[in-house]
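One protein chain omitted, others in place.
Presenting subunit A:
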């Protein structure tokens, strides 16, 4: 993951980056649907990457074969959620408000990777841009923007009153 405002900071050492990787993995494993999809966190030369291994249940077109567009949607949304949550000082669990995904190339039935960039991390909301690729990172197959809402005390109290 890269944070737009933090690009000048030195790359953290191996111990710290290992911790960041396991933090992301722990956040992902708390999401039952992420476990179902088999998402796992890896580190490449730039930052953290979420890997989605290919399996039959992810196929949207068995003739080509190609991954289902919704599977890429899930990879993008869940990567955005974990990126936003790991960036939050209180590790609050964000709610996904909306997502807009552009499909750039056909998604083959093979391993897919996603990286996140925090466009803006605010007190109440977070905007994350996610890019997906397969063999060649310079040829993205999809990119998306996800808007997330971070829960505040005021919102929690309002929820309690509603119920």
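The definition used in the following text is that contacts are C-beta pairs under 8 Å (C-beta built on N, C-alpha and C of every residue); 3 or more make two chains touch, one makes a residue touch a chain; residues count from 1.
By our rule, contacts and distances are computed from a predicted model.
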Could you tell me which of "Thioesterase", "Maltose/maltodextrin transport system permease protein MalG", "Glycolate oxidase subunit GlcE" or "Nitrogenase molybdenum-iron protein beta chain" is the UniProt name of the chain missing from the displayed complex? "Thioesterase"
Of the listed residues A:50, A:84 or A:101, which contacts the missing chain in the full complex? A:101
Residue list for subunit A contacting the dropped chain reads 30-36, 56-64, 66-71, 73-74, 77-78, 93, 95-103, 106
